[in-house]
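Structure below; questions to follow.
With one protein chain held back, the other chains of the complex are shown just where they sit.
Take a look at chain A:
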Amino acid sequence: MMATNPILEIENLSLATSAGKSLVTNVNFSLGKGESLGLVGESGSGKSLTLRSILGLLPRGVEQVGGAIRSDVRSAMIFQDPRGALDPLCPVVRQLAEVVYYRQNVSRKASRTIALELLEMLGLPDSLKQKDRYPSQLSGGQCQRIVIAMALACKPGILLCDEPTTALDVTVQKQIIDTITRLQQELGFAMVFVTHNLAIASTMCSTLCVMKEGQIVERGESLSLLQNPQHSYTQMLIHSVLPLPELERGAGV
């Protein structure tokens, strides 16, 4: 874990509302090049807020009250609700090309070419090249692919994923996870992955941090953490996943 210089360091990060209610307290973690780290925990445990603070995307009324975030690479974010992350009245390829134009400093024409390449990279249908479409005309999974393409257009060193599969169908979830994994292998970006789905977190990330009420209560290498949870909250999280009945019977025999 300490092999390379960290590209993202979070030290004693504390967030609170302007009224003074503490939301996240003393969160520490660091991320090396190409590493992936999972933040898991129940809703309201502060994992999304921690992630958003990296980009300075805190909602109005929430402030950073302590600690430091150090990062020397660009980061880009994938959101939970793909439709909400796209301008509903702007065709998707145009939105994508716009990000390329501003982030990669290329001409308008080149930005469109790069945008089309990104479409291909993400396995979006070829018909989009001929006829641009609005987000409402695409499925949730396709919208999420566009959002990922927009994030990649920023050439990020760190990809921040805020529950990118929660709003999608189960079958599509798998495809999106596979796509993100493939892209990470191809492009080598580091990743912070926020989710409450332990199965996804453990396949995507080598390290997991379990958050509860704004604090990291346990951290460790994914598999050992799941197999041998120390903190009672981690144990509870693991047991709260409903097992498939078929498998349960099979294991019992």
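What we mean here is this: a residue touches a chain if its C-beta (ideal position, glycine included) is under 8 Å from a C-beta of that chain, and two chains touch if they have at least 3 such contacts; residues count from 1.
One rule holds for everything that comes next: contacts and distances are computed from a predicted model.
S.K.: Which protein name, taken from UniProt, belongs to the chain you can't see among "ABC transporter permease", "Cysteine desulfurase IscS", "Carnitine transport ATP-binding protein OpuCA" or "Iron-sulfur cluster assembly ATPase protein SufC"?
M.R.: "ABC transporter permease"
S.K.: Check each of A:Val62, A:Leu116 or A:Cys154 against the chain that is not shown and name the one that touches it.
M.R.: Counting the whole complex, the residue in contact with the absent chain is A:Cys154.
S.K.: Using the touch definition up top, pick the residue from A:Met77, A:Leu119, A:Val192 or A:Leu208 that touches the left-out chain.
M.R.: Per the contact definition at the top, the residue touching the missing chain is A:Met77.
S.K.: Among A:Gln142, A:Gln173 or A:Thr234, which residue is in contact with the omitted chain in the full complex?
M.R.: Of these options, the touching residue for the absent chain is A:Gln142.
S.K.: Which residue among A:Leu8, A:Ala85, A:Val194 or A:Leu237 touches the omitted chain?
M.R.: Reading the full complex, the residue touching the unseen chain is A:Ala85.
S.K.: Provide the residue numbers of chain A that touch the chain removed from this figure.
M.R.: Against the missing chain, chain A presents residues 55-57, 59-60, 76-77, 79, 81, 84-90, 98-99, 102-103, 133, 136-139, 142, 147, 150-151, 153-154.
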